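Please see the structure below; I have some questions.
Every protein chain except one is present and positioned as in the full complex.
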Amino acid sequence: MTDTPVASGPVPVRSRIVEVLSALMRRPRAAFGMAIIVIMVFAAVFAGWIMPHDPFEQSFDGLTLSGAPLPPNRQFWFGTDLLGRDLFSRLILGTRTSLIIGVVANGIAVIVGAGVGITAGYFGGWIGAILMRFTDLMMAFPALLLAIVLAAIFQPSLMIVALVIAMVNWVQMSRVIYTETRSLTERDFIQVQRSIGSGHVRIILRHLLPHLLSSIVVFGTLGISTTVLLEATLSYLGVGVRPPIPSWGNIIFENQTYFSTAPWLVFLPGAAIVLLALAFNLVGDALRDILDPTLKGRH
Amino acid sequence: MASYILRRLLQSALILLGITLVTFVLLYLVPADPARQIAGRSATAETVANIRAQLGLDQPFFVQYWRYLTGLLQGDLGRSYLQRTEVSELVASRLPATLLLMAGAIACELALGLTIGIIAALKRNSRLDNGLMIFSFISISAPQFVVGILLLYVFAVKLGWFPIGGYGTFAHLVLPAVTLGFLGGGWYSRMMRSSMIDVLGQDFVRTARANGLSKWRIVLRHVLPNAILPIIAMIGIDIGLFMSGIVVVESVFGWPGIGQLAWQAIQRVDIPIIMGVTLVSATAIVLGNLLADLTAPLIDPRIKLK
Amino acid sequence: MNAATDNAQGARRPVLTVRDLTVQVATTEGAMTVLDRLSFDLFAGETLCLAGESGSGKSMTALSIMGLLPKPMCRIAGGQIMLGDLDLTQLDDSGYRKIRSARIAMIFQEPMTSLNPVLRIGTQLQEVLLEHGQCTRRDAPQRALQLLRDVRLTEPERRLRQYPHELSGGMRQRVMIAMALACDPEILIADEPTTALDVTVQAEILDLIRALQAEHGTAVLMITHDMGVVAEMADRVIVLRHGVVEESAAVETLFAAPQTAYAQELLAAVPRLGHAPPRIAKPASESVLDVRDLVVNFDIRGGILNRPVARVHAVEGVSFSVARGETLALVGESGCGKSTIGKALLGLVPWQGSIKVAGREMSGLSARGLNEVRRDIQMVFQDPGASLDARMTVRDQVAEPLKVHGLSRGSELNDRVEWLFKRVGLTQDQLNRYPHEFSGGQRQRVCIARALALGPKIIVADESVSALDVSVQAQVLDLLRELQAEDGISYLFVSHDMAVIEQMADRVAVMRLGQIVEHGSREQVLQSPAHAYTRRLLAAVPVPDPQHQRPPKVIEAQDMPSPIRPLGDRPHRWPQTEVAPGHWAAMQEASV
Partner (left out) sequence: QSLQDAKQGGSMIVTYKDDVSTLDPAIGYDWQNWSMIKSLFDGLMDYEPGTTELRNELSESHTISDDGKVFTFTLRDGPTFHNGRKITAEDVKYSLDRVTDPETKSPGAGFFAMIEGFDAQSAGEADGLSGVKVLDDRTVEITLTRPDATFLHVMALNFAMVVPKEAVEEFGDDFGKNPVGSGAFKLAEWTLGQRLVFEAYDDYWNEGLPKMEQITFEIGQEPVVALLRLQQGQADIPGDGIPPAQFLEVMNDPEQAKQVVEGGQLHTGYVTMNTQMPPFDNKQVRQAVNMAINKDRIVKVINGRAIPANQPLPPSMPGYAEDYEGYEFDPEKAKELLAEAGFPDGFETELFVYNTDPNPRIAQAIQQDLKAIGITAEIRSLAQANVIAAGGEKDQAPMIWSGGMGWIADFPDPSNFYGPILGCGGAVTGGWNWAWYCNEELDAKAAEADSIVDPARAEERQQMWREIYLQIMEDAPWAPVFHEQRFTIKSDQLGGPDEIFADPVHIPVHYDYVFSKNVQ
């Protein structure tokens, strides 16, 4: 065999994270996604410095004489909203809310969903049965009603809306992961781990999770868009952020009927959501490719 | 099989019981007094108290709940507080439209989602795949209202191919179904793509190729049925989603579905309607999941119903 | 010797000519050549065997011919594959489609996964017929039925309507053969068609291929590492090693006088039944494993309350013990419960009875206690592909047990893993690869390395050398014996290869339907089998000698007697009689 071994000898033990990160950066698509995420996080953290206008200022020259919002122009790059506020500044500030919802809350939902699904699928038996029936229950759970109750009982806040989203959005994920885990658990390589004496946590994290990554990426990134939009509905019912605090979702929601007369109010925040979801998807896909060696070299 | 269904139905009944309880608790907690809404502005405190007593709202929680349950067992969903109509009648009048739209929407979702998903998986990492990915994310992120009105404007108003909203004929169904299909298709296409890629790497696909089968035959007959299982689970979930109503699309197209009823009821805290709608949609979710679980073995004979 | 071979000696044109075939695979370290300027001819009606060690590129050759190299990792870097006047390397996909199955057909290594699980057998067969215009849609069912009859499946009508998972491995392999023969191809490529099957089934399948070949005059390219199979099937043999041809000769010549050193080594390593060196009887020592009355049942649930309605009696009252440094071999047909015993020993399936490992009773142990015990008993699983995690490098997987038990870390861990790799005959540079980058046999070695990691007192080796070529097999067997000699490891050795068993075992237990039907020392069981089933098993063993050929006797594939029984209907336990001191057998069993 004319094998051409390049690096024989002990491989230096590099930090896995650094390795994955650098692998990510080597892929242009993933790097692009990372860049978008970094920019958005930057915008969220340093919004105060970046915003060209006060996002709450209902500026006098922000509306036409008859009260119509202004299209994008030199003063207001992304135009103004129905109260004459600068849309660009509001979008930047809205990044905070939307990242917290789309990334943190959705992330929690993903973790909970995956957690419940894996636990139910891996342990099976009565634990699995109880968890899955609970999932069914949550699936049929009237989320909007919950929102109304919470809205009336608690002071509205981002925390609560994030909580509601995390509470209701894990269900689909959990069901899909459950089915996959069920079949993975039957497979020999998991049995081997048990025979070696690996603990449940180790088996789940090190051996099951990598195989579930592709579903998790799909659901996680799709969840970004849905949760960001869901936040708007919940805020509308009074649980979420309060006006005048902007979020991408509620900018769209407030203005959607105006999309023919003031399209920038709908399409620009919409584009922001698509971009965010896309960025995570690019990174997620790349991550899966990196962690899934069977796909290596297939691109 | 029959016993499996029976067992699942029994479990479902328990879940439904759980749902009614949770919903009832939530409604109990909502700080909005239905009696006051019924009584109107001109009513005195006594009148309100009187109404409360008539509706049994002054009873302790469990008495109210028990009453509701016994009514339910006799098929009585109660009467709407504000519309004063039998909830069963209200729900029944909207059920056909909801079911029809659901069927249409799922058909569109599948058509769109499967097509895109399959093409994207076959051409993965190509430029086409990238384009389709962006399309999927746009479709998922698009506000229903905007998509609905745009379609309506182009295909109904400008081109005149379809009526401007309404309910009745097949032509009425097309646009709302396509709107929903556009939105759900994005989900399905991403899921389909990923499960197709998994299946494409399996041994029997190699066998099929070794047997000289044509590409499309391999994709449609061999890969698709193996890849579609997660989608089927998704349809089960979707059924529930649709049953609890698609308010925006319904109101854009003037579609008399359950969503508008539910939304109005939630806004007005019309408890009997909320309970009724929740119950119906919960039933649909439970049945949808059951249906998905029953379909799975038809597609993959290895799956045994246990 | 059949007639076809005689023709092959004449000046007939070969049906397939491979010239200078070079195949490369992409790895993280760059392109790696796995087939280097391979050339051979295949003549009509003959059987050409590709033999050679695991990972030598046998499967790659087959896949290159079929145009099925996994793209884009592997590519043909040079050379020609001529089918008649047609250069297959130049074909595009649609061109290939007309060739595949119609002119060249292939049977794959794994019958378990090579059939589409969601389509009926009949559908999959008819599809091939129709695709290549072999018959009209009307005639298709009839033709499919005929094909199943040709491969001697019982109840072919019923099989047509069944799904792959409803058939046993042997039956599936027959279906694969039927499918391959559907279009009467000129060439049939069979890649290890019997590795996954037990000896009796293996014999059936081999006989079948020979019979069909005689009927149709097909040229067969057979890939195997089992020299017994080679001797039985081949007209000519090509020995591959590291992607290059070591030796190419007629089968008699090769076996009689191998030219190259490697071929000589290979043939010398072939275990031959009855030729095993006598094992020194060890002094009776304390038993490491003591199993009493082991029962493993799997409930089949159903009904409204999901109560058990029937039971699979996978293991039914099995007792045996293994002493320190001793090897007990378990043989038996597929599905008789061998693997299940192994899983029970590791606590992977619920069981009843008593299992003592190194004197400690396993039943009623806590999870922590169980893990303690598991350091003393380890298992090498039957299917090396499935028992490795596809998302982890093999280094990590071999290190896993050490990490789990906190036995070593850092550079010590690295050293230990490298040492283990060396011991099972793998190289350093393979450490950081993923399982799919290995050949079947290499994977099996990884699994053995993993089992050795904890330094257990006893290893359950479930068909652990079945996928290894003889030379590596010999190495691994040597390794196992060495470990035994050095550390006093005991083995519960599950295998269907009687020759291997003869080499390894001190004692042999023969299983059938979850029970042990015969049990005694190696010599007692192999040389004077008392049970009819044992005798049948021995008769099916292929003999690595081209001069010795069993008369072809095509047996129909049958349903096995089922271990599934209604609740409360316990299987009858066959009483054992001691036919000789220490040699027990179940005597009066009718259904053998």
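Order of writing sets the chain letters: A, B and C. Residues in each chain are counted from 1.
In this text, a residue touches a chain if its C-beta (ideal position, glycine included) is under 8 Å from a C-beta of that chain, and two chains touch if they have at least 3 such contacts.
All figures in this text were calculated on a predicted structure; none of them were measured in a lab.
Among the chains on display, the ones the left-out chain touches in the entire complex are A, B. Within the full complex, the residue among B:Leu82, B:Ile134, B:Ile232 or B:Leu294 touching the omitted chain is B:Leu82. Only one residue from B:Arg8, B:Arg94 or B:Arg206 touches the chain missing from this view: B:Arg94. For the chain left out of this panel, the touching residue among A:Phe32, A:Trp77, A:Phe123 or A:Tyr258 is A:Tyr258. When the full complex is taken into account, the listed residue touching the unshown chain is B:Tyr167, out of B:Tyr68, B:Phe137, B:Tyr167 or B:Phe242. Touching residues on chain B toward the chain that is not drawn are 30-33, 36-48, 50-51, 54, 79-80, 82-86, 89-90, 93-94, 97, 145, 149, 152-153, 157, 164-167, 250-256, 260-261, 264, 266-269. Within chain A, the residues in touch with the undisplayed chain are 56-58, 63, 65-68, 82-84, 148, 151-152, 156, 235-238, 242-244, 254, 257-258, 260-261.
Throughout what follows, only the chains that are shown with their structure count from here on.
As a whole-number value, the distance joining the C-alpha centres of chain A and chain B reads 23 Å. Across the assembly, chain C contributes no residue that touches 2 or more other chains. Residues of chain A that touch chain B in their complex: 133, 136-137, 139-142, 144-146, 148-149, 152-153, 171-172, 175-176, 179-180, 214-215, 217-218, 221-222, 225-226, 228-229, 252-253, 256-257, 259-260, 266, 270, 273-274, 277-278, 281, 294-295, 298-299.
The touching residues of chain A, when paired with chain C in their complex, are 1-11, 13, 187-189, 191-199, 202, 206-207, 210-211, 291-294, 296-298.
Those residues of chain C whose C-beta lies close enough to touch chain B in the complex are 66, 68, 93, 96-102, 105-106, 108, 110, 113-119, 127-128, 131-132, 163, 165-166, 176, 179, 301-306.
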